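Here the complex is missing a single protein chain, while all its other protein chains stay put.
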Amino acid sequence: MSTATTRPKRRMRLDSTVIVYIALIVVIIIGAILVNTAGRNFFSLGNIRDILTGMSVLGLVAVGQTLVILTGSLDLSVPYVISLSSLLAAETMRGNPNNIAQGVLLALAFAAIAGLANGLVVTKLKVNGFIATLGVGLIIKGYLDTNYQGSAGSVPAAFQFIGATGLGPVPISTIIMLALATLVFLFLRKTRMGHHIYAVGGSLEVSRLSGLRTARPIIVAHVICSVMAGLAGLLLASRLGVGSPTVGSQGGYDLLSIAAVVLGGTILAGGRGSIWGTIGGVAIFAVLDSVMSAIQFNPFLKDVVRGVVIVAAVAIYTGRGVERRRARFATKEVQR
Amino acid sequence: MRRSINMAATVVGIAAIVALAGCTTDPSVTEPSEGDGTTEEINWFDQAVFDTQNAQRDVVPEGPEGQPYLQYIDAEMVDTSQYKVDGPKKVCFANASISNPWRITGWITMNEQLKVLQEQGAISEMETRDAQDSDDTQIADIDYFIEEGNCDLFLISPNSTAAMTPAVERACDTGKPVIVFDRGVLTDCPVTFIHPIGGFAWGIDTAEFLIDNLQEGDKVVALRILPGVDVLETRWAGAEKLFAEAGIEAVDYFTGADPAEIKKIISDELAKGDVNGIWMDAGDGGVAALEAFEDAGVDYPVMTGEDQIAFLNKWKSTGITGLAPVYSNFQWRTALLAAQKIFAGEEVPKEWVLPQKPITAEDLDEVLAVNEGMPDGHYATFGGEDLPGYPTVWQERIVP
Amino acid sequence: MSTPDVSTPGATPILEARDVSKSFFGIEVLHGVSLHLQPGSVHGLVGENGAGKSTLMKIFAGVHQRDAGTVLFDGEEVDFGHPIKAMQAGLATVFQEFTLLPERTVAENVFLGREPRKAGFVDNRGMSAKTGALLAELGIDFIDPNARVASLSVAEQQIVEITKALSFDARVISMDEPTAALADHEVELLHGIIERLKARGVAILYVSHRLKEVFDLCDTVTVLKDGALVWSGPTTELTPDSMVRMMVGRSITSFFPGALEGTTVGETRLTVTDGGNGYVDGIDLDLRAGEIVGVAGLQGAGRTELAEAIFGAVPFTRGTMTIDGEPLVVRSTRKAVRSGLALITEDRKAQGLALHQSVLDNTLLVIRGVFASRTRTVRREVPGILSSLEISFRGLDQEVQFLSGGNQQKVVLTKWLATKPRVVILDEPTRGIDVGAKVAVYQLMRELAKDGVAILMVSSELPEVIGMSDRILVMHDGRITAELEPGSSEETILSAATGTIGGALEEVA
Partner (left out) sequence: MSDATTAPAFGTRALNALRVLISPRGAVFLLLAILLVAITALNPNFADPGQFIRFVQRVAPIAIVAIGQYFVIVSGEFDLSVGSVIATQVVLAGNLIGQDESKIVPVTLLMIGVGILIGLINGLVTTLLRVPSFIVTLGMMLALLGIVYYVTGGSASGNPVDSFREIGRGGIRDVPIFGIIPWAVIILAVTLAVAILISKSPYGKTLIAAGDNVTTQRYSGVRVWWVKTSAFVISSLSATIAGILLVGYAGVHPSVGRGYEFIAITAVVLGGVVLGGGRGWVVAAAAGAFTLEALFTLLNFADVPSTWRDTIQGVIIIAAVAYSAVAFRARRKGRAPLASPEQGKASESAPADPAPHTTSMEG
C-alpha cells in the first residue's frame, strides 16, 4: 500500500508578476485593436509617449506604496506629500536655475519628515496604517489649504527639461521612474533592510523570533514611500512649471497607487509582492487611460472601467487559491 | 529604559509633524522676487484689471444684436488670413473636465454648435480629450495632440492658469492657430482668448447689488467653492474690496459646492446672529442656502447666486431680492464660432471679451420662459436657443 | 571557555540542566529536573503528554525562563532571555510549529536576520549557495534553496528549520516531536539527517513520545513523568516495556474515571460506509449511543482529517453516512451541527474560541450562529454547564484570552454542550491543559455517554485512549487499519499505529 508519491513533485506555480505582464499584453492587444478601429495608430510615437508619461508619476508613487504595503501598512498621505513637495520646490527655486538643488533637497527633506511621522505613528503609537497616514495627510492638507491660495513659485526652464523632453518616444521622467524602481528593487533584494521589510509583512511574530527589530523596516518603508511621493511632486512641478496645492489630489494618487500595487500581485496583508509586478499594474492603468482617451470614451465611463478592472484582476489572483494540505488520495473515486 | 526610548522617538515624530505644519517661511509674505519677475505668490487682487473690467461692464458690446455669443467689448481685432484653410479643418479640443453642471451645459451646447458647423463644412471634425480635472493629464493631452493629432486648430479650456502655460506655448510653436477660452494662461501666443468680462466684474456687480440693498454693518456670508481657481478667486477679491469699503461685515467659507455643507455653514452662522446677505462665487447649492433660512424660520437674505436654473426657480418662487450674475455659458459656442472665423481667415478679437450682463429681477421672467423645462443643473446663458436641438437636447441633458 | 573535546564521549557535556523547576499559573510543571547532553550524541527526552518535556526544551531555547536550577551550556551558566540569544550561542531549536515565512525562499528563511553580505549588499547568490551546502551536509539534494517555503511539504519545511539551526553552526539542536507530521519515508529521511549531524559532533536533544524512534536513534535518554525525572542514562539499559512502565507509572484506571453505572451501549447513532476524500479513504465506522470510541495513530495518520470529514469541515467526497438510521449528507459544518454533531477542534485558540470575546459570548457562538431562536433559553443554562465543569474565571464577561488553557477548553466544551449534540467528536481534547482540567473532561465524556451520546475521541496520548475508550480504532496513512479491544496495551496500539506489527484484530474488513 504505497503512499501517494515518494518525492513531492514541484508544481510550477505561475508567479503572479508573470500573470500581470500577461494581462498587460492582453490589454495592449485589445487596446491596439480598439484604437486602430477608431482610426488612430496605437503604436505611434505620440501614443507611446502619452502612455509612458502617464506611467511616470503614478509609477513613482506606486513603487513607494509597494514598500509600505509589503510591511502590511498603507499610505493615504501621498497626494498631500506630492502637492507639498511641488510647492516647496517651486518656491525655493523661484525660477532661478542655481536654486534647483536647494529646492529639490528641501522638498525631499520634508517628504522624508512626513514619512518618518507616518512610520512613528504606526510603530510607536500602534495606530493602524489607514488611520495614521489619513491623519498625517489631513494635517498636511490643512497646512496647504491655509498657506496656499493657488499655484505658487516657478520652476526654471532647466528643471522643466526633465518633465517635457525625452529620448525618442521614452520621456526622461519615465526613465527616471524606471531607474528609481530598479533602485528600490535592488534595495529589496540586496539589503538586509529590504529582506526584513518582507519578513515583517509576512509575520511580525516570526520576525521577532528571529531577532529582527520590527519597527525599523516599517519606518524605513514609510520614509522611502513619502520620499518617492516627494519625487513625484518634483516631477509634476517640472511638468507644470509651478507648484500646486491640488496637483496631488487631482490625480487621486492615494487610492490609484494602492490599486496599482494590488493589481501588480502584491497582497494587502503584506509579506508578498514585487516592484516589477507593481510597474506592470501601473502600465495596465496607463494603457487603459490612453486607449480610453484615444477612442474618446466618455470620461464618466472611464472610472467604471477602472473600477471593474481592479476588482476583476485581483479576483483572478486570489481565485487561484492557496492549497491547504497536500492531498494524499485522489479526491474523487479511488480504485480499491 | 526601553519604554523611555520609545517615548522619546514618538515625541520627536510628533515634533516633526508640528514643525512641518508651523515653521516654514510663510510664503504669503512676498519677498522681493529675484526670479524672472513672476511674483512670489499670486495675489489675486490687481487694481489695473479691476478698473478695466469695471469700465467694461458699462460698455455697449459691439457685434450682431441678439447674439451675445458673437458680441465683443473693447476688442482689438487681429488678422487671421494667414490661418485661412481650404482643406480639412480638424479641431483638437483639450478640455479641463465636464465635472460640474456649468461645464456639462457648455459641453452639450458646444456639440450642438459643432453639428451646425460640420453641416456648413466650416469644421471637418473635432477630437476631444478630457483631462478629468488634472493639470498633468491636460499637459499630456496637449502634447498628444501636438504629436499625433494632426490638428488644424487647437482649442484649449485650461485646467488651471499657470500650470497650462508651457503646454499652450508648445501648441503655439506648431504654427497652428490656438484658441483659449474660459480660464486664461500667462501667455498671449494664442490667436484669441475668449472669456466673459471677468471675475472682478462679477465681484463688482454682486457687491454693488448687495451694498445697495443692505446697510453699513450688515453681515454677508460669502460661500466659495474651492481655493486656487483664478476665475473664482478674482470674483471674491473684487467683492471683498467693495464690501470692506462699504463697511459690510463679510465672512467667507469654502463649501466644495456641497449643498449639505452650505446648509450647515448657514445654520451655524444663523445660530451666531442674523445674516443679512448671501454672496456666492458660483451658484452651486444656492437653493440649499435659502432653505437654511426657511428651516431656521428667519426671513430671506438679499442674495446673489448664478444663472443656474435651480437658483432662478427658487428666486422666482420665494421672491427674494436677488441677482443672478452670469459667467456667459455661451462662450462654449463662441469658441467654435471663432474657429470657423479663423479657418475662414476672418479677423477675430485678440482678447474676445464676451458680455457678462447679470440677470436682474426684471429679466427673470423672460429668462425663465426661454429655459422652460430645463433641468436644475442647466445654465440660463447657455445661448443655444437658435440651435437645432433646442430645447429637447438640453432638457434630456444627454452628455455626448 | 574550555573547548569541549568533541570526539570522546564523557567529556564535559555540551548542555547540562541541574534541578531545573518551572511552574505556570501556580501549577508546578517541572520540579528539579537534571540532564546532560554529550556532544556528537542523540539524547532522547521522553514522557507522555504533560510530563514537562516541551517545557524543559523551551527553557533551553529561551522561550520560557526557569524558576529555579541552573543551565550550563558549553560549561558556562546561561540564561537565554530570547530564542535568538540561544541560537546565536549555538543552541538551536526546531519547534513543532515551524517559524518560517511561507512567502520567502528557503535561503531567505534560513538566513533571516543574518543575511550574508558582500561589500555591504546581501549576497543572494552566496546565501543560496551556503544554504545548498548546508542541505548537502544533511544529504538533501531535492530541496531548491530558491524555492518558496509555501511550496514545500511539511517534512521539507522541517528540514529547512533544521538547516536554519545548522546555519548558526549550532552545537546543540533540540527537536520537539519532529516526526509528528511525517509519513514513514520522511521519518527515515530525518533519521539519516540526524546521523549526519551526530557524525559532525552536533548534540541532538530528541523530544518525542514515540518509543520506536527513541530506541532506533537515541544513545542516551531521559524519562520524565509529571514533571519529575524518572530515569536518565544510556538507552541500551532499557527495553520498550520498562520505558513505558516508567513513562506511565501510575495505574491507568485511577486517573481515568470508569463508565458511570447505567451507561448502556445502545443503538447505532452514526455510521460511515466507505467514506473518503483527498486525505482519508475506505472509512467504515459506526458509533453507538453511550459508547466512547478512541482513535489512535501517529501524527499525520489522518485522524484530524477523519474528524473534519465527518463534521463537514473538509467533507467526504465519496461514501455514505447515516445518523440514528436516517441517511445523512454532510457538506458543511452547518449541516453537521444541525444534524446534532459536535467537533471539539484540535487547536482551540485558532479554531475553537474568539479570544477577544467574553466567556458568555464564546459559549453561545454555535447557538447564535446556527440555532439563533434558542439563544434566550440556552443563555440561562450556560452558567450551570460552566459550573458543572468547575471552570475558574472572574465572570461571564471576562475575555476568554485571559483564561488558562484548561478553562478555555471548558468554555469550548460548554459551547458544544449547549447544542445538546447526539454525536460528539473530540480531537486531542486534553492537549496542553492542566491535570485538573483533564479529569473534568474525562468525567464529562462519561456523563455524555451515560446520556446516550455517541463519542469519537481522537488522541495522541495512548494512556488516555486506553483509559477512556470502549473501542479503539487505529489509523495509519489515512485508513483505519485496526480495531482493538479496550484493554489493549500501549505497545499493541503503537505497533498497529506504526503499521509494522499487525494489530490484534488484523485488518478491519
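When the chains are written out, they are named A, B and C in that same order, and each has its own residue count from 1.
As a working rule, a residue touches a chain if its C-beta (ideal position, glycine included) is under 8 Å from a C-beta of that chain, and two chains touch if they have at least 3 such contacts.
All values derive from a computational prediction rather than experimental measurement.
Engineer: List the displayed chains that the omitted chain touches in the full complex.
Structural biologist: A, B, C
Engineer: Can you work out which residue in C:Asp434, C:Glu464 or C:Glu483 touches the chain that's missing from view?
Structural biologist: Among C:Asp434, C:Glu464 or C:Glu483, only C:Asp434 touches the chain that is not shown.
Engineer: Where the complex has a chain not shown, which of C:Thr273, C:Thr320 or C:Gln401 is the residue touching it?
Structural biologist: Of the candidates C:Thr273, C:Thr320 or C:Gln401, C:Gln401 is in touch with the missing chain.
Engineer: Looking at the full complex, which residue from C:Val71, C:Leu285, C:Val337 or C:Val359 touches the chain that isn't shown here?
Structural biologist: Counting the whole complex, the residue in contact with the absent chain is C:Val337.
Engineer: List the residues of chain B that touch the chain left out of this view.
Structural biologist: 2, 21, 98-101, 104, 108, 227, 253-254, 256-260, 262-265, 267-268, 271-272, 284-285, 287-288, 291, 295-296, 310, 375-377, 397-399
Engineer: List the residues of chain A that touch the chain left out of this view.
Structural biologist: Within chain A, the residues that touch the unshown chain are 121, 123, 125-128, 130-132, 134-139, 141-143, 145-146, 205-206, 208-209, 211-216, 255, 258-259, 262, 267-268, 298, 300-304, 306-308, 310-311, 314-315, 318-319, 321.
Engineer: Determine and list the chain C residues touching the chain excluded from the picture.
Structural biologist: So the residues of chain C touching the unseen chain are 22, 24-27, 29-30, 49-50, 52-55, 58, 61-65, 81-84, 93, 95-97, 99, 176, 313, 332-334, 336-338, 343, 345-347, 349-357, 361-362, 364-370, 372, 375, 394, 401-402, 404-406, 408, 415, 428, 431-434.
FYI, only the chains that are shown with their structure count from here on.
Engineer: With chain centres taken as the means of their Cα atoms, state the distance from chain A to chain C in Å.
Structural biologist: 44
Engineer: Just give me the whole-number Å value for how far the CA centre of chain A lies from that of chain B.
Structural biologist: 34
Engineer: List the centre-to-centre spacing of chain B and chain C in whole Å, with centres computed as mean CA coordinates.
Structural biologist: Inter-chain centre distance comes to 73 Å.
Engineer: For chain C, what residues touch not just one other chain but two or more?
Structural biologist: If we look for residues of chain C contacting two or more partner chains, we find none.
Engineer: Considering the complex alone, what residue numbers of chain C touch chain A?
Structural biologist: Going through chain C, the ones touching chain A are 82-84, 87-88, 99-104, 108, 112-113, 115, 117, 121-122, 124, 142, 144, 147-148, 150-154, 156, 183-185, 276-282, 302, 305, 317-318, 477-479.
Engineer: Residue numbers of chain A touching chain C in their complex, please.
Structural biologist: Chain A reaches chain C through residues 1, 3, 6-8, 10-11, 13, 189-192, 194-196, 198-199, 202-203, 205-207, 209-212, 271-272, 322, 325-334, 336.
Engineer: Spell out the residues on chain A that touch chain B in their complex, using ranges where they run on.
Structural biologist: Of all residues in chain A, those touching chain B are 40, 44-47, 49-50, 53-54, 57, 87-88, 91, 93-96, 110, 113-114, 116-117, 119-121, 124-125, 136, 139-140, 142-143, 145, 147-154, 156, 160, 164, 236, 239-242, 244-247, 250-251, 293, 296, 298-300, 302.
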